[in-house]
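What you see is the complex with one protein chain gone and the rest in place.
Right, subunit A next:
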Amino acid sequence: MDIDQLQDLVKQLSTEFDSRFIKVESVGDLDLLASDFTGKKGKVAGIYRQLGGLEASLRPKAGEIINELRDRIDRVVAEARPDLVNRERSMVLASSFSDPTARPGRDRISSARSHLVTRTRMQLEDTFIGMGFSVEEGPEVESEWYNFEALNIPKFHPARDGQDSFYLNYGADNSVLLRTHTSPVQIRVMQNQSLPIYAIMPGRVFRRDTADARHTVGFHQIEGLVVDRGINFGHLAGTIEAFTQSYFGPDIKSRLRPAYFPFTEPSAEFEVTCTICRGSGCRTCSSTGWIELGGCGMVHPNVFSAVGIDSEVYSGFAFGFGIDRLTQMRYEIPDMRILTENDLRYLSRA
């Protein structure tokens, strides 16, 4: 054999490879083709075996020619492989078919949900935390002094009528009760913390009222207290507005109107744009465009004196509203009592 013959042979093999390569349809075909040509017993190896008759000086040249062919085949095979693999995998995937939405639910324990009231409370807390407030807590069973007296609500004050209380058989008669509002926490915070105070106080409270669609015996309030030098009514109004817009969104506004609470003076009721009709008037807001949310005012001097804060040096404001009521508004709950029934049909969808 001489170089020319070899070259012919290589060319012939190369052509043969190409004509078979076109017909390759699978990784298996490709592997078979590769092994037929470049495998140990393949056609390329066969040419090597025929080089025996070649002049020794020509062998390097011959090796070069054959290697060139082998390299080309290897390259073509390597380049072709990923596409073929992908094509086959696609076919496998396409033929394996199931319904991801058909879940056998019976044995599954899926993740659950926190209570609507908890969620509302957390959102409120987060809003105020963002404004620089801390979150304070106090006992649910309170002394009459913290719940009323210190808040400028002496015995037989008409304001006590509106907050019918559950008294406990503990200590002196009518001296210990389930707190009727979160305001006693204000007193505790003012007693126990250094000034200034910027705090909110969420928690459960109790009123001796028959439960109905809008009331439950136990419910939740959130209260805010600011005590610092130079705090005025304008700050109160500004804070209510900042909260309103941050919690409800920029197109919900707030307004204050005069009201009466024994522990604040001046006192105000605060209203926000009806979140249902956005102020245009609907059934929820009795066509006024406003919804009453809570009470607020400047801390009464008598309250400051009950906790030993000099009202000539410090001033402050407080505000409070119902977490449950907000929850009711937000999730349009027709009857509040469903929140205490722990009905999984409701909890799991709420």
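One rule holds in what follows: a residue touches a chain if its C-beta (ideal position, glycine included) is under 8 Å from a C-beta of that chain, and two chains touch if they have at least 3 such contacts; residues count from 1.
The rule we apply is simple: contacts and distances are computed from a predicted model.
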The complex's invisible chain, by UniProt name, from "CO/xanthine dehydrogenase Mo-binding subunit", "Succinyl-CoA:3-ketoacid-coenzyme A transferase subunit A", "Phenylalanine--tRNA ligase beta subunit" or "Sulfur oxidation c-type cytochrome SoxX": "Phenylalanine--tRNA ligase beta subunit"
Contact with the hidden chain (one of A:D74, A:E88 or A:E140): A:E140
Residue, one of A:G28, A:G46 or A:P196, that touches the chain absent here: A:P196
Residues of subunit A (touch criterion as defined above) contacting the omitted chain: 106-107, 109-115, 117-118, 122, 125, 128-135, 137, 139-143, 156-159, 161-162, 166-171, 173-174, 176, 178, 196, 198, 204, 206, 208, 210, 217-218, 226, 228, 230-235, 237-239, 241-242, 255-260, 262, 265-269, 298, 300-301, 315, 339-345, 347-348
